[in-house]
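Of the protein chains in this complex, all but one are displayed in their positions.
The block that comes next holds chain A.
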Amino acid sequence: MASAPENEKNASAPEKKTLTLKSMINNEEFVVDEHVALQSVTIKNMVDSDCAGDVIPVPTISGEILALVIEYCKNHANPSASEDDLKKADAGIVAKDIYTLIDLVLAANFLDIKGLLEVTSQKIADSIKDLPHQDVREIFGVENDYTPEEEAAVRAEHDWAFEGFP
C-alpha cells in the first residue's frame, strides 16, 4: 500500500482520495471517495492490484443505476449511520419498479456488493411473490415452452403449492 511517492504525498494533510466511475452505457461519470467505492469488492480488487486508472470504466451499468449503487455505498460508508437509518435508506433505494431492480441486482452482482445484492434480491422476491405466472414470465423474459397439457401436469403435481395461485 505504501509506495515511495505516496509517502511524500501523505506527509502533508491526509488528502481524501477519490475515484471516478464511468458508465460505459451512457458515458456518465461519477467522482466518488475511495472508501465509498471500495465497498465494491470488484473495484477493491482492481485498486489493490493497481489495475485502476484515473477513470474506472463500468461496463453494462447505466448512469441511473450507478447513481443508485453509489448512493447505497455512501450510506453504508457513513460510520455514524444507525442500523435504523440504514434500513430506511435501503428501503428508499429499492423502492423502484421491477425492471430497475433487476438492473440494480445485476449491478450489485457485478460490482460484488453483498448488502446491496441481498436487499435488492429480497425486494425482487417480495415483488414477484404474488404475481400470476404470466407476469413473472414477462418480468424475467421467460419463453413458455410447455404445452398446455404439460403446464397443467406441473400444476396438478402439487395442489398445495398452487392453492390460491392466480
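Methods note: a contact is a pair of C-beta atoms (placed from the backbone, for glycine too) under 8 Å apart; a residue touches a chain by one contact, two chains touch by 3 or more; residues count from 1.
By definition in this document, contacts and distances are computed from a predicted model.
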item	value
Per UniProt, the name of the complex member that is left out, chosen from "CHCH domain-containing protein", "F-box domain-containing protein", "Trafficking protein particle complex subunit BET3" or "Small ribosomal subunit protein uS7 domain-containing protein"	"F-box domain-containing protein"
Given A:L38, A:I56, A:I93 or A:I113, the one touching the chain that is not displayed	A:I56
Residues of chain A (touch criterion as defined above) contacting the omitted chain	25, 42, 45-46, 49, 51-53, 56-57, 59-60, 62, 64, 99, 102-103, 105-106, 109-110, 117, 121-122, 124-125, 128-129, 133, 136-146, 151, 154-155, 157-165
